[in-house]
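One protein chain is absent from this view; the other protein chains keep their places.
For chain A:
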Amino acid sequence: MDNKLVVSSSPHLRTPETIDTIMRDVLIALVPPLAVSIWLFGLNALGVVALATVACMITEAVLVHDKISIAKIKGDWSAAVTGVLYGLSLPPSTPWWIVVIGAVVAIIIGKQLFGGIGYNIFNPALVGRAFTVLAWPNYLSDWTKPFETPDVDAASAATPLSEASAEISDLFIGTVAGSLGETSILAILIGAIYLIYRGHVDIRVPVGYMGAVAAVALIGGEDVLFHLFSGSAFFAAVYMATCMVTSPFTKTGKLFFGIGCGFFTAIFRIYGAAPEGVTYAILLMNALVPFLNKYTKPKVYGEVSS
């Protein structure tokens, strides 16, 4: 009996939460935007997201393990999250080979070259997206109108951001052209509420983000509501900028990070050449995370203020 006793240092209780359960929750929170994308763009949307996800998971498993199995492909679900995020950030008509190449780049360059989960500096999904946008800009700006079957030859629409004519109600529901998961503010809001409720998203990030977008738009004399509701800003504010690994771990740092992301997003949008700047705004802020962490240390209990 005695030799079976375990001796370990306290605490002897541990939270049941693991990386797996957090990633699973993020996947659940991505269901509403995915559902809307299928409603708007048909099964093609599901195809793009599924392909991106499977490509990410297999790439990671092949890189990390000598032999792969279903359990190893599942991993801790983090590659799946990267895949779904990356897939939902693509236009509906993205060719399958671009989807796959971006996914492989996201995992290899965005994540595993840095040492895998926890060590990556940049959001892997955004690394994949940035790569595809740079490599094939014509494919990645080919916007399908909602309820039309995407096809390379089909008539394509401009995104609301480059046209500025969409109704706010359409933007809220999501019945506009755009990347798969990014059109519906409503669906993203549902996901956001779930993530905040589960404690995986600190509200400072999305609030700082959208607040800064609104502030810059206001100062720049633009339509504030339009900037808040259109393009990928809200999707990124909820799902991309809140990535735990690549955002600050202090509360104040999170707020500044969100504000920085929003500020650069709006600056790129209003004064830049490209219609959307979310990807580069967040990647830029990712690089500043160590500084934000260092200079936003909370005041220690009982510290004598001098």
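Rule of thumb we're sticking to: a contact is a pair of C-beta atoms (placed from the backbone, for glycine too) under 8 Å apart; a residue touches a chain by one contact, two chains touch by 3 or more; residues count from 1.
Just so it is clear, contacts and distances are computed from a predicted model.
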According to its UniProt entry, is the unseen chain "Cytochrome c oxidase subunit 1", "Ion-translocating oxidoreductase complex subunit C", "Multiple sugar transport system permease protein" or "Monovalent cation/H(+) antiporter subunit G"? "Ion-translocating oxidoreductase complex subunit C"
Consider the whole complex, including the chain that is not shown, and state which of A:Asp76, A:Glu148 or A:Asp170 touches that chain. A:Asp76
Footprint of the hidden chain on chain A, which residues? 1-2, 4-15, 17-19, 21-22, 76, 115-119, 199-200, 202, 244-245, 247-251, 254, 297-304
